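What you see is the complex with one protein chain gone and the rest in place.
Let's turn to subunit A:
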Amino acid sequence: MNIYVLDQDSALDFYINKLGLKVIIDAPMNKEVRWLTVGTTEQPGFEINLTPVHESILHSKDTAEALRDLIKKGTFGVGIFTCTDIMATYEELKAKGVEFIKPPTKEFYGTEALFKDDSGNWFSLAQLTPVTV
């Protein structure tokens, strides 16, 4: 999974020290960019690639600037983290300084909160209701 971030060092600090993920690969690609992936112990094999947005063969200067603006504005919702006890996770992340844009709220599919990463990407944090057949 790929997530565009504004700054790789800042993103690394957020995903490791606040969200509690761990580094899978941190390898230099060139002078400015690293191949930087993080993941969880609970889901081996799943990696989040923290990709910086800058002018490159993928994005023109204008596109990179537009994309960075959109990220800052909180345009992109990029994923869902599930947990077994949302109130415990919510309280822990808040204590670590994570910004929530929606507190835990009961929905028909479970209990959900929304938080932002250091760039402006937002995620759902969910404690899902078990499906009964």
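Assorted remarks:
Basically, contacts are C-beta pairs under 8 Å (C-beta built on N, C-alpha and C of every residue); 3 or more make two chains touch, one makes a residue touch a chain; residues count from 1.
The rule is short, and it goes like this: contacts and distances are computed from a predicted model.
One chain of the assembly is not displayed; among "Serine/threonine-protein kinase RsbT", "sn-glycerol-3-phosphate ABC transporter ATP-binding protein UgpC", "Radical SAM core domain-containing protein" or "Helix-turn-helix transcriptional regulator", its UniProt protein name is "Helix-turn-helix transcriptional regulator".
For subunit A, the residues in touch with the chain missing from this view are 22, 25-30, 35, 41, 56-57, 84-85, 87-88, 91-92, 95, 103-106.
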